[in-house]
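Here the complex is missing one protein chain, while the rest keep their positions.
Here is chain A:
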Amino acid sequence: MSTVISTRGLQKRFGRTIALDGLDLTVDAGEIHGFLGPNGAGKSTTIRILLGLARASGGEATLFGSDPWTDAADLHRRIGYVPGDVSLWPNLTGGEAIDLLSRLRGGAADKAAYALRKERLIEVFQFDPRKKGRAYSKGNRQKVALIAAFATPADLYLLDEPTSGLDPLMEQVFNREIDRVAADGATVLLSSHILSEVEELCDRVTIIREGKTVESGTMAELRHLTRTEIAFVQQPGQEAAIDAITGTHDLVIDSGRVRFTVDSDRVAGVLPMLADLDVQGLTVSPPSLEELFLRHYGDELATLGQAPRS
């Protein structure tokens, strides 16, 4: 399988601020890759380097095997891009902006087919193309970029927090479009800090923090690193037996339910003991990306929590 995006030790400094500090990212052809990190982690900076809008201060980045800085315009033939915060021309209508961007990408050459694609997208995204750019809300500006990106087929979609400002209904429409382009074989890099979105769409995930890659792998691999939660109804007289179960963490007994976590590869070992106890109302929940995220940024949250309140 060929590699579409590859960065190794990518660095970016703005004066004294270090935005990227050795970022590694590998995205293979045909995959939907989640690019996760809190705001300011360097997601947008990475994407701007991949687009050749910014230049890396160190390390290397390649896109389809080429240098995104020197070969920017050629690479852009194959790329659809949705910025995180879409700005539009105040005097151009949404429809004009969509047409302009599609034509600049060379996607409107087949006029009739393009018109159909545009029409369909405007309809599914429930977008009014006749308003002037300055009159659109954030969500509607986002729709302009999404429609323009999806109306022209691309090999790679670079999407920077593409659903910010969209309502849940539109998020579903967005997910369907992602499924559609993925089915056509396109590669997608989807940056987000919304974990459920990434969890639902992505094959693989890279988590970054303060400009560094902290974790990368398939959803299954990452889950392996976390713990599964087990919970059941508390019955009198079982306390000693519960305490005796080995390998449990964070045991709590709260409002009539017993809850603890075990390392995901040890779940099977715990089950016989639960059977012996004849537990009622058993639930076994796989770790969500939320927990994965909290584990990596937990110390940051703890620091925030300790900050004195004014």
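We take it that a contact is a pair of C-beta atoms (placed from the backbone, for glycine too) under 8 Å apart; a residue touches a chain by one contact, two chains touch by 3 or more; residues count from 1.
As a convention for this text, contacts and distances are computed from a predicted model.
Missing chain, UniProt protein name: "Exporter of polyketide antibiotics", from among "ABC transporter ATP-binding protein", "Cytochrome oxidase subunit I profile domain-containing protein", "NADH-quinone oxidoreductase subunit J" or "Exporter of polyketide antibiotics".
In the complete complex, the hidden chain is touched by one of A:I5, A:L25, A:A41 or A:A54, namely A:A54. The chain that is not drawn here is touched, among residues A:I18, A:A72 or A:L282, by A:A72. Within the complete assembly, A:K131 is the residue of A:R13, A:K131, A:H193 or A:R259 that touches the hidden chain.
Checked against the full complex, the one of A:Q11, A:T93 or A:N140 touching the unshown chain is A:T93.
The set of chain A residues touching the chain not shown comprises 44, 48, 51, 53-55, 72-74, 76-77, 79, 81, 83, 85-93, 95-101, 103-106, 118, 129-132, 134-135, 145.
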